[in-house]
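One protein chain is absent from this view; the other protein chains keep their places.
Chain nomenclature is as follows: A and B, assigned in order of appearance, with residue numbering initiated at 1 for each chain independently.
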Amino acid sequence: MSENETLLQVRDLAVGFGKTEVVHGISFDVAAGETMALVGESGCGKSLTALALMRLLPRGASIRGGRVLFGGRDLAALPERALRDLRGNEVSLILQEPMTSLNPVLPIGRQIAEVLLRHKPMSRKQAWQRVLELLALVGIPEPQRRAREFPHNFSGGMRQRAMIAMAVACEPRLVIADEPTTALDVTIQAQVLDLLDDLRKTLSMAVLLITHDLGVVAQWADRVTVMYAGRVAEEAPVGPFFQAPRHPYARGLLGASVGESGDAHYTTRRLAEIPGSVASAAAEPGCPFAPRCPETIPACRVRPPSLEAVAAAHRVACPVEVAKR
Amino acid sequence: MTASATGSAPPPGRLLRAFARNPSFVAGSLILLAVVAVALLAPWLFPGDPQDMVAAPTLWPGQDPEFWLGSDSLGRDVAAGLAYGARVSLAVGVTAAALGLLIGAVVGAVGGYFGGRTDLVLVRLTELFQTIPTFILVIVIVAIGQPSAPVIVAAIGIASWPTVARLVRAQFRSLREADFVMAARSLGYSDLRIIAQEILPNALPPVVVTTSVMVANAILTEAGLSFLGMGDPNLVSWGSMIGDGGPMLRTAWFLTALPGAAIAVTVLSLNLVGDGLNDILNPRSLQQ
Partner (left out) sequence: MSLSRSAVALRRTAAQAIPTMLGIVVLCFLLLQLVPGDAVDVLAGQAGSATAETMEAIRRQFGLDQGLGARLWNYLTHLARLDLGNSVRFGTPVTELVLDRLPATLLLMLSALGFALVAGIVAGWVMAVYAGRWPDRILQVVVLLFYSTPGFWVGLMAIVLFSVKLGWLPSSGSATIGAALTGMEYLADRARYLVLPSLALSTFFIAIYARLTRASMLEVTGQDFIRTAAAKGLHPFQIQLRHALRNALIPVTTMAGLHLGNLLGGAVVVETIFGWPGMGRLALDAVVGRDFNVLLGILLLSSLVVIVSNALVDQLHAWLDPRIEGH
């Protein structure tokens, strides 16, 4: 499989609870072997999007429309049985809270073995061997002893490593990581993300990294998709994005962060804030960011703008920016 | 609004509306009110002593329009028995539960508030009474005393206080560290005043929920006692009616069925009320 082959194509995916739509028809691609970051603030719908890809939505939520094309098949329309064959096998999930994401009454080793035995033809003994290899691969010392222990015997970082072991056990083509390090100490965060990145390269996987931390995006992602109020605002390679973000929201985000260069320091200037709040997007018929945007034109308030290319592999949902091309 | 700062008591208007909207509570309350009404009106609905033999023996329901629920082997009116039995069951149930609540609340409050050695002793005492099987303890107490209504009430009360005590103790233990208690202490309020006026009102919600369950259990216990023939011989109770109807099970099973149904309906209504109260007063409960 070539590096540039598109692995995942999300087209107009809409997700909602009951009568309310939360994700309003978003589209993005993930290429094989790359790390795509899905960025946005709390409530923008990124976690829901991630869960929708594998149809693991919480009670009350459902996919309203759109397609999720993976390996030529639409995951949104696939029958349950076929989807279950894919889960854990070709697409896997790493959740945010390592404390609650593992079954407290089963040993870690058994939980990892479970996914192996489900998808690969192997005996219990072989599975256990593989479990020990995986634990060593993710950097858990004394795998023999640790595999028999329970989640509460592990620290948060160790638990997340075990989750990663479980996620990569069947060598999936895509790993969806929903804020995998948010609940961890900052020092552990880097280690875990490094591990994920190494495994990605070794096992030729793609990673869809959901996060709200732009620092994480800058360090570990190849491309980034920015979401705002349930829509995609910008999609770009990481380098051009951080050098020159095109969408006013993205610019506001980067402007609001403390940069490495000396000019942005709390003693020299105030952090630039984005005025207003996300709540303003709810009643807006046009672009959701329009109420807070400094550069609106009348067309912005009529209908939500579509994603258009402004440079190679760089798309923005903003008619003003697109016009500047 | 309470004078304390915990904010755990919502305004009364909203509370009433919440009660009215809860189907369990409404259904249970209606049934319960009907039973209470029958109990209160019994002397007017069925004047005279329910133990009087007024009818031909063992009439089936519907056989004689004057005795529409039939009569037992001694010719006593079943309907009258049910109505007067309601009085006994409710009276015993409520008083026994009240006694249990009183003892349990005092024990729990004292232990939970003061802590230390007192608490240790009281906890042991609570455990002791919880270990002894309730019904057997009640039987023993009633057997030692005379089978009369006051003794039965006392026995049930003595056997049932541990649950309340644990609940109240847990509440007091958590509430005694609350800010408003510290404030009250700094104002020089006596311990008794703090316990009674400050903490107790805030500890009430789970206790209120337990009350209906306690009344229900007391009614069931009393029914069991009188069924076994250990009830007050001067009173007609639903349990004693079932007991009297036992020998006639093969031919006149309605004598057993009707009082049992009456018990079931009453206890059901109490449980519905309890569930409703739980929904409303304990928003953290796992209801879907």
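Here, a residue touches a chain if its C-beta (ideal position, glycine included) is under 8 Å from a C-beta of that chain, and two chains touch if they have at least 3 such contacts.
Quick caveat, the model's predicted, so the values are computed rather than measured.
**Student:** Out of B:52, B:66, B:127 or B:191, point to the residue that touches the absent chain in the complete complex.
**Tutor:** Residue touching the chain left out of view: B:127.
**Student:** Using the touch definition up top, pick the residue from B:101, B:181, B:194 or B:230 that touches the left-out chain.
**Tutor:** Of all options in B:101, B:181, B:194 or B:230, contact with the hidden chain holds for B:230.
**Student:** In the whole complex, what residues of chain A lie against the chain that is missing from view?
**Tutor:** Touch set of chain A with respect to the missing chain: 51, 54, 56, 59, 84-89, 92-93, 95, 97, 100-106, 114-115, 118-119, 150, 152, 163, 166.
**Student:** Tell me where the left-out chain touches chain B, residue by residue.
**Tutor:** Output for chain B: 124-125, 127-128, 130-137, 139-141, 143-144, 216, 220, 223-224, 227-228, 230, 242, 246, 249-250, 253, 256-257, 260, 263-265, 267-268, 270-272, 275, 286, 288.
Assume only the chains that are shown with their structure count from here on.
**Student:** Taking each chain's centre as the mean position of its Cα atoms, how many Å separate chain A from chain B?
**Tutor:** Averaging C-alpha atoms per chain gives centres 56 Å apart.
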